[in-house]
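Left out: one protein chain. Kept in place: all the others.
On to chain A.
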């Protein structure tokens, strides 16, 4: 099996109110060095070895997993996952 580690983040320039609240909270705790926080999503997908992952993951992301209007995505594929 393969494991896809998928990271979905808000595009640069898209307001992230949640990230801003996290940043302000960190400042309250004294971590004033944090100049920006942006909150995204992480997903793990376990897929069959013979799946054409690279092509399908792009499709899955644009059709469902990410919203291309506001989000970017990156992924890392790990081979040889034992379930």
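One rule holds in what follows: a contact is a pair of C-beta atoms (placed from the backbone, for glycine too) under 8 Å apart; a residue touches a chain by one contact, two chains touch by 3 or more; residues count from 1.
The rule is simple: contacts and distances are computed from a predicted model.
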Name under which UniProt lists the unshown chain, selected from "Acyl carrier protein", "Peptide ABC transporter permease", "Phosphoribosylformylglycinamidine synthase subunit PurQ" or "Putative RNA polymerase ECF-subfamily sigma factor": "Phosphoribosylformylglycinamidine synthase subunit PurQ"
Residue among A:18, A:56 or A:74 that touches the chain left out of view: A:18
Touching residues (missing chain, whole complex) on chain A: 14-15, 17-18, 21, 63-65, 67, 69-70
